[in-house]
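With one protein chain withheld, the remaining protein chains of the complex are depicted in position.
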Amino acid sequence: MSTAEPGREENMPEGTAGPLLQVDCVTKNFRGLRALSNVSFDLMENRILGLIGPNGAGKTTLFDVINGVYAPDAGQVLFKGEKISGRRTYHSARLGLARTHQVVRPLSELSVRENAIVGACFGRKNLRLKEAGPVADEVLEAVGLAPLAAKPAGALNVAQKKRLEMARALASQPYLLLLDEVLAGLNPTEMDAMLHTVRAIRDHGITIIMIEHVMRAIMSVSDHVVVLDHGEMIAQGSPREVAENTKVVEAYLGRPEDAERLQEEV
Amino acid sequence: MDAGQLLASTIDGLIIGLVYGVAAMGLTLIFGVMNVINLAHGAIIMLGMFGVYLLFQTVGLNPYLAIILVAVAGLVAGLIMYVMAVHRVINAPPLSSLLSTFAVNMMIIGLATTAFSTTPRNVNYSLGTLEAGPVVITNSRFAASAAVILVTAGLYLFLYRTRPGKQIRAVANNRQAAELMGIPSTRVLAFSFGLGTMLAAVAGGLIATLFSFTVLSGSAYEVKSFVIVVLGGLGNPLGALIGGIILGIMEGIIPVFISVTWVTVIEFLLFVLILVVRPQGLLGARH
Partner (left out) sequence: MGRRLWHPGLYLPLAVVLALGLAPGVTGGQGLRESMFTILMSVGLASSLNILVGYTGYVSFGHIVFFGLGGYVGFYTMTQLGWPLPLAALVGGVTAGILAFILGRILLRLRGAYFALATLGILEAMRAFVTNFSPFGGSIGLSLNFSAYRAYGGANEALWLTYWILVGLVVLTVVVSYLVRKSKFGLGLMAIREDEHAAEIMGVRASRAKTWALVLSAVIPGVIGVLFFFKNGSIEPSDAFRLNQSIELLVMVMLGGQGTVLGPVLGAFGYQRLRGYLLTSALFSDIQLTIAGVLLLLIVLFIPAGAVGWLRRRIPRLKTVLE
């Protein structure tokens, strides 16, 4: 189901309608374990891409390859036409790629505001300290952390830390935002609020890839879905198409009865 | 430079290296289990030296028997030290445990200097010598080697064949998982620390049978232990032993070729080189 041709090179000047992100036949091994195998897809601007798959499918590894934590063993990743795979992570941040983590990584001894300022300073716009302040304040306001701005990040609870993770990523004013399980541990009301925020971010012009396990949520918010299983991309398409794909259903659930339930959820 | 001299130096270095290795084993064990660098390592070695010396001088106890007592004392000292200085900072940033163990080091050396002053000491217990052609080795060196092999064998039997030993290895591997399985991690950590200091004390006792020493001798052996631990791989006791042998042989052979003052330079450059190029050591870190 791959739509990308290996070796295609297209220079995408800013503003044209080429894909924002091109993942091209990416393969990644870890000491004999094949974590990713020939994964390819394109992502157009202003879309929300849902990345789903059973546990251990390689979703977070794919994020790691995209933002430079690991270099792929084969294949490449192009961001706005420029090859970013194999380059250090700070490089992708400068180009406009931001990311949150499944297990949050706050800068604990720094205040919430300082955390956001780091994001703003070292992100795409490479702002000076003074300019970063207002950006940080705006972002904290948007995620509802403004009242806690002076608190050390380590003192927040998990839900607040998740929001801080998101705020930091947004503060860097990225073109592409990688969200790794932002809904984990939230109750239904919080989840709806978060989905609302995610859509608002997309409406602001930011492209998003979301890793999620909560089926209902990801299917409702995604424009496009990619499914990984054991490192391979087994399906991609609209949420409906993917939900009706038997391979996907088997991978996730293994039983046709649950498959029916999945299709009802969408 | 003749072959006989070279052979003698190699064997001598090998034997002394074994003793270095025991000391280093203690340091590496503690690091492997709880990620703590014990900066009081040298002080404990020194206490081991003095323990054997005092028992020999005052009670006339055979040094090799004294070492057994010193070992027990070392274990107890380690338990106390863990509870006092390490437990509270076990999960804190590394600087905390570095400074807390260093504080204990200062305390021990301060007290020891007051009690013993800095005059050199000697354990005058000779076992005679062995001659094999050009090679002359004191029997005390043989005894030391035998002791080292015994201790190493004992350590490995303990770690791999007994339940407490397996618990230690479990905690070293993954403390949280071990706790979930019901292993009392604090007790295990305290005991491991005690084991580490016990090895250091035994090494000190053995050194006392071979060389003269002062209150300040411990630090030189501590620094050597660091080098050895890195050579052998942090957390790898067998690696520490082998690293000790390598270092001992190096110290024995190099002065035959170039001025002895360059030995230290080479040691430390090797140390840094391995840290940078192969941080897991020659044999791989951890158990």
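The first chain written gets the first letter, and so on, giving A and B; residue counts start at 1 in each chain.
Note that a contact is a pair of C-beta atoms (placed from the backbone, for glycine too) under 8 Å apart; a residue touches a chain by one contact, two chains touch by 3 or more.
Remember, predicted model here, so these are calculated numbers, not experimental data.
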> Which listed residue, A:44, A:74, A:110 or A:191, touches the chain dropped from view?
Replying inline: A:110
>> In the whole complex, not just what's shown, which of B:99, B:149 or B:181 touches the removed chain?
In response: B:99
>> So one chain is hidden, and I want to know which residue out of B:7, B:54 or B:107 touches that hidden chain in the complete assembly.
In response: B:107
> Thinking of the whole complex, not just what is shown, which of B:59, B:72, B:181 or B:275 touches the missing chain?
Replying inline: B:275
> Residues of subunit A in contact with the chain that isn't shown?
Replying inline: 67, 69, 88-90, 93-94, 98-99, 101, 105-110, 114, 117-119, 121-124, 126, 128-129, 132, 168, 172
> Footprint of the hidden chain on subunit B, which residues?
Replying inline: 31, 35, 37, 84-85, 88-89, 92-96, 98-100, 102-111, 113-114, 219, 223, 226-227, 230, 234, 259, 261-262, 264-265, 267-269, 271-272, 275-276, 279
